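Missing here is one protein chain; the remaining ones are kept as they sit in the complex.
So that you can tell them apart, the chains are marked A and B in the order they are listed, and the count of residues begins at 1 in each.
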Amino acid sequence: MTTGVEMSRVAESYFSLAPLVAVLISLIAAGFILLSRRRPNLRETWTIVAALCKFTVVSSMVPTVLSGRYPEVTLLEMTPGISLALKADPLGLSFALSASLLWIFTSFYSIGYMRALGEHHQTRYFASFAICLSATMGIAFAANLLTFLIFYEVLTIATYPLVIHNESAAAISAGRKYLAFLLTAGGALLLAVGLTQAIAGSLSFSAGGFLSPSIGQTKLLALFVLFLIGVGAKAGLMPLHSWLPSAMIAPTPVSALLHAVAVVKAGVFGFARVVGFVFGPDSVTQIGATTLVVAVAGGTIILASLLAMAQDNLKRRLAYSTVGHLAYIILGTALASPAGWLGGLFHITTHAAMKITLFFCAGAIYVKTGRENISELDGIGKQMPLTMAAFAVASLGLAGLPPVGGFISKWFLVQGAVESGQLMLLAALLPSGLLNAGYLFPILIRAFFKSSKDFTNFAEAPPLMVMALLSTATFALLLGIYPDGIFYFYSLSSEAVASVLKGVAP
Amino acid sequence: MSALITDYTYITTAALLVLGLYGMIGKRNLLKKVIGMNIFQTAIFLFFIQKATKPGATVPVWDAQISTQAAGYINPLPHVLILTAIVVSVATTGVALALLITIYRRYRSLEEEIILERMRQAL
Partner (left out) sequence: MSHLPVLIPITLLFSAFLIPLAGYLRRDFAFAIALIGGCLSAVFSALGLLVVISEGELRYDLGGWAPPIGIEYVLDVLSAFMATVVTLVGSLVLLYSRRSILQEAPERVVPMYALAMLLLAGLSGIIVTADLFNLFVFLEIASLSAYALMAVGDERGPVAAFRYLILGSIAGSFYVLGVGFLYFSTGSLNMADVAQRLPDLYQSRAVVAAVTLIFIALGLKMALFPLHLWLPDVYSYAPSAIAGLIAPIMTKVAAYAIIRMLLTVFQPPYLRDVLPVTSVIAWLAAAGIVYGSIMAIAQSDFRRMLAYSSISQIGYIGLGIGLANPLGLTGALLHILNHAFMKACLFLVAGCIRFRTGQWEVSQFAGLGRKMPWTMAAFTASALSMVGIPPAAGFFSKWYLLLGGIDAGNWIFVATILFSSLLTAVYFFRVLEQVYAAQTKDGSAYKNVSDPPAGMLLPTVVLGAGVLLLGVTNSLIVSGVLRLIVAPLQ
């Protein structure tokens, strides 16, 4: 396989309200959800309608963006000279597309999950969820750092009610941890953005970066570290990751949202934005930041995989797995190599599809059996064969085995490491596949090859949930077989890489 | 030493200022604080009035002999200012005394320690 990153043409922007509509749909839906709190069926209808509309709007932008024309809308000025501006470029669109697609599945799944467990405060839950999605679209389409920062902070706050949803003492303390990490990171990001404004006098993203290397290596490196802390906490980069396993106290669909759809992906997406559109990959390499990122992310991959093995709680194991996989993406985008970038960006989507499947499975098991620990899952494959089949597909993908999507991203990541001459990286990348297998396959072995008195009859979770998890598993599989057949995720990623690394002016 | 003779009014004023400030901050009895406040404010009035005087000048009322020579009159403006300031001072003292009456009715004392003690007991 080749990277296919050869195209280079001049991209242009045109005025279109589509990005704004994509942001607003779920915000408006949140209002309707709050208003119809006494009628659960109507309330859930709003969620579904909003999810479908949002995906329609986002996917309608794909053809024009692929043809090199980027929808853009500039709203009111936020501070003199800097406007709230949204622009759908290939990078943002691919993130928005995967988030909005997975929101549809998550919505169906949430409805099944919340109703099956008879959870409280469902209105608050669905409203916060919708606001999170708005913020995610805003992050994806942000055309400058200030817009990005605003939606980034909104996402932090909108996720908080979801994290403390259980309202137990443990949930509240997880919420505090979450806020402590993410608000601190938000402060670092705010400082970084302020410094950028002071240094460059501009905050608009531009493919290939807008900070000139003449600013000086030390200054740029300091700025880069601030950005790295700012987006790294959300991306679960070690040592800023510890809020993520704690946040597993939240309901499972929230974990799915955190890990797959929005929150941590906003972190890695932000990192890609900063590297590709603020500094520029070349200048990141020049100032010596690549080495730093490679060290941190490589360490994160290995350490997180090892920690994952030590967890007995299924969701916590998956959480550590996420920490490791996010580091892949950060690693890929930190290398100034097309293959590395492509692998990283494509992994945003594939990892989302695989990890959401795993969480859906964990939630389905919890709803049906009330069990959360891996040691209690012997023989569950007999009772929930569909769920565990989906789990198997996603596990194979995470371990990087074909034909699941994970294989493709890992292939390019390895290629990127070779291309950019970071051979040390191979020492982290290659064994990590084994480590992934090491913490995921034992679950499969327990489920299918051990037997237990508890699980004898076929009994799956509610159909809404099973359908959702089967769909996401299929999606993960299709991403591996037809990487471009499904909504052009592959093309979008490679367009984004082309724009960043060839410096195509938008 | 000569300053003591020529500027004795200023030195007196400064002494009054310090005395007043000490009364407001150092004294523990609330009524004494009010007295300190009055001494402090009076010292400020005196300062303005002294600055307005000139040797050999007279009250600023039209005098045909002096006519429009400003040097012949003392400066009237500080007097006017101080007239206003006295009104303010009297009003402040009034409010302060009204507050003291309320406080005394509630705690039967104007000693700060005793009031604080009774406040704690009331909680």
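Throughout what follows, contacts are C-beta pairs under 8 Å (C-beta built on N, C-alpha and C of every residue); 3 or more make two chains touch, one makes a residue touch a chain.
Predicted model, so just to flag it, every value in this text is computed and none were measured.
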Exercise for the section: Check the options B:Leu19, B:Ile66 or B:Leu100 and report the residue that touches the missing chain. Expected result: B:Leu100
Problem - Residue among A:Pro71, A:Gly112 or A:Pro161 that touches the chain left out of view - result: A:Pro161
Completion exercise
Missing-chain contact, candidates A:Met137, A:Leu179, A:Ala262 or A:Leu335, resolves to A:Leu179
Problem - Sole residue of A:Glu153, A:Glu376 or A:Glu460 that reaches the chain not shown, by the stated touch rule - result: A:Glu153
Practice task
Would you write out the residues of subunit B that touch the absent chain, in ascending order?
Solution key: 21, 24, 30, 33, 37, 40-41, 44, 47-48, 51, 77-78, 81, 84-85, 88, 91-92, 95-96, 98-100, 102-103, 106, 115, 119, 122
Completion exercise
subunit A residues touching the chain left out here are 76-80, 149-150, 153-154, 156-157, 161, 164, 167, 171-172, 175-176, 179-180, 183-184, 187-188, 190-191, 194-195, 197-198
